[in-house]
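On to chain A.
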Amino acid sequence: MAITVPRPKLTWSERLYLPAIAAGMAITLRHLKDMLLGRTRVTMQYPEQKWDAQLPEHYRGAPALVKDEAGRIRCVACQLCEFICPPRAIKIEPGEIPAKDRFSKVEKYPREFDIDMIRCIFCGMCEEVCPEQAIFLRKDYAITGLTRAEMVHNKEKLLEIGGVIHGVVLKWNEKK
Partner candidate 1 sequence: MNPTVSFILITLLKIVGIVFLVILPMVSYAVYAERKVSALIQDRLGPNRVGPAGLFQPIADAMKFLLKEDFTPAHVNKLYYWLAPCLAMVPAITTIAVVPFGSTLFGVPMVIADINVGVLFVFAIASLGVYGIVIAGWASNSKYPFLGAVRSSSQMISYELSLGLAVVPIFLLIGNLRLTEVVQYQIDHGWMILPFAGNWKNPVGWLLAVPMWISFGVFAIAVFAETNRLPFDLPEAETELVGGYHTEYSSMKFALFFLGEYAAMITGSAIIVTLFLGGWHFPGVPDGSRGWIFGLINIFVFFAKIAALLFVFMWIRFTLPRFRYDQLMRLGWVFFFEIALVNIFLAAAIIGFVDR
Partner candidate 2 sequence: MPSFLFWLFAIVMLVFGALVVINRNPIASALSLVICFLGLSALFMSLDAFFIGIIQVLVYAGAVMVLFLFIIMLLDLRAEERRKMNWVAFVGGFLVAFSLLVQILAVIGSTRMAKQAFPPLASEHVDDVRNVGLVLFGNYNLPFQVIAVLILVATIGVIVLSKRRLR
């Protein structure tokens, strides 16, 4: 059933609108005056002042690969992130770890790991899906470049952004 919302009955002075207009003009003039006198400080002058120190822990910036304490790449090239990535920004070329290697049980490592930052939507699904906790969304947000090629983060760049993470699962280590 349709509900008829009664319109408020306006008084004579309200129907004239002029007092309301004058009040509105007074409000905007007050804001202008406060800004001119430097009493309001609401905005931040971005390139000079940054908010980076206050970014929360869960901030979702650019995705990046991380190393563990021993300096090893944690990614095992399972390609789950590649499959889950909604805009298909991730491209992984897996490589095989030879049998005689110490870490042969890990089997695969990423030979190439590219994230196209033009496509990336910072959704964080790669971080969520990663079984090795190898990919994290870091706090970098100003990703810029002059060419399309520059906007593709390769493995080195991703590792540089990612840094080292301490004390999580250690699947690379020998089983006890």
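In picking the candidates, the idea was that all candidates are chains of the complex that A comes from, given by their letters.
Please note the rule applied: contacts are C-beta pairs under 8 Å (C-beta built on N, C-alpha and C of every residue); 3 or more make two chains touch, one makes a residue touch a chain; residues count from 1.
Remember, predicted model here, so these are calculated numbers, not experimental data.
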Practice item. Have a look at 1 or 2 and point out the one touching chain A within this complex. Key: 1
**Study point:** Parts of chain A lying in touch with candidate 1, wherever the complex brings them together
**Key:** 21, 24-25, 27-29, 31-32, 34-36, 40, 42-43, 45
